[in-house]
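Every protein chain except one is present and positioned as in the full complex.
Note that the chains take the letters A, B and C in the order they are written out, and that residue 1 is the start of every chain.
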Amino acid sequence: MSKITFLGAGSTIFAKNVLGDCMLTPSLQEFEFALYDIDYKRLKESESMLENLKESVGSGVTINVYTDRKEALRGAKYVVNAIQVGGYKPSTVIDFDIPKKYGLRQTIADTVGIGGIFRSLRTIPVMLDFAKDIEEVCPDALFLNYTNPMSTLTGAMLRYTNVKTVGLCHSVQVAVPELFKALNMDDEGVKWKISGINHMAWLLEVSKDGKDLYPEIKRRAEEKQQEKHEDMVRYELMKRFGYYVTESSEHNAEYHPYFIKSQYPELIDRFNIPLDEYPRRCVEQIENWEKMRDQVVHDKNLTHERSHEYASYIIDAIETDSPFRLHGNVLNKGGLIENLPEKSVVEVPCLVDRNGITPCHVGELPEQLAALNRTNINTQLMTIEAAVSGKREHIYHAAMLDPHTAAELSMDDIVSMCDDLIEAHGPWLPNFKKENILV
Amino acid sequence: MSKITFLGAGSTIFAKNVLGDCMLTPSLQEFEFALYDIDYKRLKESESMLENLKESVGSGVTINVYTDRKEALRGAKYVVNAIQVGGYKPSTVIDFDIPKKYGLRQTIADTVGIGGIFRSLRTIPVMLDFAKDIEEVCPDALFLNYTNPMSTLTGAMLRYTNVKTVGLCHSVQVAVPELFKALNMDDEGVKWKISGINHMAWLLEVSKDGKDLYPEIKRRAEEKQQEKHEDMVRYELMKRFGYYVTESSEHNAEYHPYFIKSQYPELIDRFNIPLDEYPRRCVEQIENWEKMRDQVVHDKNLTHERSHEYASYIIDAIETDSPFRLHGNVLNKGGLIENLPEKSVVEVPCLVDRNGITPCHVGELPEQLAALNRTNINTQLMTIEAAVSGKREHIYHAAMLDPHTAAELSMDDIVSMCDDLIEAHGPWLPNFKKENILV
Amino acid sequence: MSKITFLGAGSTIFAKNVLGDCMLTPSLQEFEFALYDIDYKRLKESESMLENLKESVGSGVTINVYTDRKEALRGAKYVVNAIQVGGYKPSTVIDFDIPKKYGLRQTIADTVGIGGIFRSLRTIPVMLDFAKDIEEVCPDALFLNYTNPMSTLTGAMLRYTNVKTVGLCHSVQVAVPELFKALNMDDEGVKWKISGINHMAWLLEVSKDGKDLYPEIKRRAEEKQQEKHEDMVRYELMKRFGYYVTESSEHNAEYHPYFIKSQYPELIDRFNIPLDEYPRRCVEQIENWEKMRDQVVHDKNLTHERSHEYASYIIDAIETDSPFRLHGNVLNKGGLIENLPEKSVVEVPCLVDRNGITPCHVGELPEQLAALNRTNINTQLMTIEAAVSGKREHIYHAAMLDPHTAAELSMDDIVSMCDDLIEAHGPWLPNFKKENILV
Partner (left out) sequence: MSKITFLGAGSTIFAKNVLGDCMLTPSLQEFEFALYDIDYKRLKESESMLENLKESVGSGVTINVYTDRKEALRGAKYVVNAIQVGGYKPSTVIDFDIPKKYGLRQTIADTVGIGGIFRSLRTIPVMLDFAKDIEEVCPDALFLNYTNPMSTLTGAMLRYTNVKTVGLCHSVQVAVPELFKALNMDDEGVKWKISGINHMAWLLEVSKDGKDLYPEIKRRAEEKQQEKHEDMVRYELMKRFGYYVTESSEHNAEYHPYFIKSQYPELIDRFNIPLDEYPRRCVEQIENWEKMRDQVVHDKNLTHERSHEYASYIIDAIETDSPFRLHGNVLNKGGLIENLPEKSVVEVPCLVDRNGITPCHVGELPEQLAALNRTNINTQLMTIEAAVSGKREHIYHAAMLDPHTAAELSMDDIVSMCDDLIEAHGPWLPNFKKENILV
């Protein structure tokens, strides 16, 4: 019996999506689902939900709960990673509050930026621990990483462990449908090409029957920008740099030095930027979960429709050798994207078949897009450097190289803010105790 | 109405396979099939065959015959290339007879070796002419090359024209089924990985449920080698170099310096090597065609089953954006196979989707396999060099670097043999007139 | 008689350094010095100066003045380029004044930053014109570029012309002596390694008898920072990023988003940053020249000591095949510095001998240094893109990607400032007329 291990299975809704999808996949009916989480209560809730779902959809899978991580992983063929380290409280709150004291505002803080750096720093060591177990008890497993910050976590796994890893995010596959919907355009028969880095991949081509649709897209976007809407940052980036980006405006607002600027406070309103958006969402999500918990966990008639998450499609493609295409996050080894660093993690088309996930060679990005990617890759590479070396000065480097942070703060303030964050995160950052200070 | 142009449409049987496949593909029912050939009689025969087939299978395609190549190509979305330059007579006969006078024996002569070199030299200029037309009248067309020698022709197109080209051969997809059949093994559920160069791609991995099948394959192969059979060269190569190769024994016999050796005449019998196999096949094929012609060309009830040729699957995948995997011949740009030269043409997994054909990054081959590939790539690169520069000395280089030719003949004999071949091929090699001799 | 052509020979002082050096080089006594400048008066002054110098040092060279550029270049073996396009007035004044209106302050404006971008935009077309002449009348000449911005001009020559080009700057060879002098350390017997990009190359190693000197350097630097001095930015960069940089504090202040910050106006004083330094120097230089002109131009007893400019050493090394090492600016082809883009221009050790200038393979920079370089390379690549494509939006991209500009201004202000600059530079930027606006 083949085994899918789900790390962070206490995320009941996400486990429902990914494992519910698998239950609906004919080729996976003989699989064991091995659930693991450090939160036993939530783990059991997910188990209950999945058992109900199994009954109601009539699936043949086996569901087991593990409290020993190594046992959960032993012999796994696939590992789904969907953990969160530190949680909303205390970690996310700290990631937003301390920078705010220095005048540095954020929106989501899960990718790059000061929040993304610290989220990486507390998660990478946990991932490297997973990797040690995997190398021991299931060395051939395919590790499907869903946890953010995608590029740094996936990069750390690919560069510092022997675990076969791919990073998964659905921002690529929804980009064109959402753009077309927002502009009242029909995406039927539309052909597109997207590559770049996670959360900053670029819609390089978009056409129908050989006709470039960008002129019409830009015309409508320009018109739409006349009034307030939810996605203004992204449209502005398209206007200025010529291409549409895969992540939302609230994310992109903090990836660049252009939008959240203390010198230009009016931009917040002008581009409708939801500062502190992520903590707000966390609170909402927690409240919602409280409301829906019983319904999801104990509903004997729970149903599920196959979601757009990649995992079940990947596993099916490998099991049945039915080729599948995804945009995966992989190491840029050999220069898949020729004008990005070889050590960076890129989001490119990949072929999935019996041989697993094989990335495609993309070539060059238009130089301005590669340049924007490189500004974020700078921070990502330094963050990984910090996490694996345990050198505090590399945290400073990561932060000083972040375009938004560097635009807003002086070097002294950046260093002081990093120190405050390290102090506040305390036990979540065991590698950066005071005695390790090198600068 | 989208258009598929078929160059060399006078090859009735092959046109039936490729265009018959397309007729059976739902997404292609609105296409025009544009047939072109320099042999008008055979062109009309193919037309008749295709019209019959269209009626009998109830396809909605439009079939047109063109006598003007540029018109055939104008506006094409796909171009299928299946030409042969020089034919059995005089060219193939010359390619075998002259080397034989020097004591150099061949089997197929369509890949590398002295025959492969001259086949390339007379075909590349014709292909570059096609490319000029394509760049003018259908610059976005995808060029599907079926003509041999695959690596040199595809390489010339990819390096010296702007035509989007992929080289197609079915030796990869039949390799495992044929091997398993020959060894009485069941290939159900078998997982495999193949990469290398055309006709010398390697079965890098072959397993079932995680178990390496190579030990069992080698055991059976060793046993089978005890008696005469049709595929002895390939098994011997597997024994000596550790991996199974995609092309047949009759082909591989002439790719290496190990089998056809005047010093060891007994090897011909021992490895059951069919010298002069290709001319024999040509004669047979011509005779067969005479016999079956009427039946194929004028049969109102002609039927067709979808073949294993890649073309219709590729076109369907692009039209419908249903991802498809093929092993295509593409330029090794960016080092798809890291230990082969970047200018060589490699045969690697490719993803086909709405964006066309995107090659995958393979990594390194085991060094002995890369080394064997490089010995053939040497000749391929020099052959292209000769064809595009018109420099006669590069023909000599190509021949002197061919492992089989160099093993059998002295440099003087190689040069003299090349001169004889250039003379004999005369009008088929207009670029190499006497006055161009540089050495 | 071999020929050295000096473009921009009206720069009398610089011509004296470079050609005076050549006069003192035994191997170059038979050379013709071909002087060319668009300013005839200054050209004649340089001629007079050089003729005097020739007499007084007893050199055998021939000095000729040309008013036809192509004739000046015809048959040249070496071309020295030391031009300035647009001059202090109007160009430099514009480059400082218009950004200042937007609140964007600069110090030198000759490398990157908004001033560096526009200096590149008006100089690259002139250089490409030179290249056309050179390709015609002296295609084998070695082009020694002394004009700034070094990376963009050299990059444009190397990527878009066939002229053998190297970019020369003496910031590398003076870095260690000046650092040691400033810190009261003895540089006798000190071993060092420097690589990076022009004006932002890094002192990667510095040691004596195998002992790393960085700890002592950093200790002294920290101490020196307690009081005001002229080189505070550079010391701060060393403290924060761990390595010493080759260009001065007044330059580096504007290469990063850390020093000239409207949000932190106190940093100007704290790091002793001389805003508007370059215009001040220009005025001073012009005044000085007026005072010293007669003395330099008409002094029959003019003397010269060999300077530290590379040109005469390079030419001597090539003529005599005496190996010489320099840190030259060359294309990063093949990844001389592995973690910088292949299209960037890097400053690396080069071997000079009879075969000209051959760059060495450096390997990887520490990642934080590569990251800092990449932020400037982003702007450099977009600037070249703008200059050769004539696309106005690429100017915006260059400016929006400049770390200092992006930190200080909004995208709207950046675009508006670029438009003002294009307008103000008028005839100096013929490629960017209004009708070419694409965004």
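Please note the rule applied: contacts are C-beta pairs under 8 Å (C-beta built on N, C-alpha and C of every residue); 3 or more make two chains touch, one makes a residue touch a chain.
As the structure is a computational prediction, the values presented were derived from the model and not from experiment.
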Interface partners of the hidden chain - shown chains only, full complex considered: B, C
Of C:274, C:349 or C:390, the one touching the omitted chain in the full complex: C:349
Given C:336, C:400 or C:417, the one touching the chain that is not displayed: C:336
Residue in contact with the excluded chain [from C:30, C:55, C:140 or C:230]: C:140
Residue among B:54, B:234 or B:397 touching the omitted chain: B:397
Missing-partner contacts on chain B, residue numbers: 236, 239-242, 256-258, 261-264, 267, 338-339, 341-343, 367-368, 370-372, 374-375, 378, 381-382, 385, 393-394, 396-397, 400-401, 403, 406-408, 410-411, 415, 439
Sites on chain C contacted by the missing partner chain, in the whole complex: 140, 191-193, 205, 210, 321, 323-325, 333-336, 338, 349-351, 353-355, 358-363
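FYI, only the chains that are shown with their structure count from here on.
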Chain A and chain C: spacing of chain centres that average the CA atoms, whole Å: 42
Length of the line joining the C-alpha centres of chain B and chain C, rounded to whole Å: 54
Touching two or more other chains - residues of chain A: 338
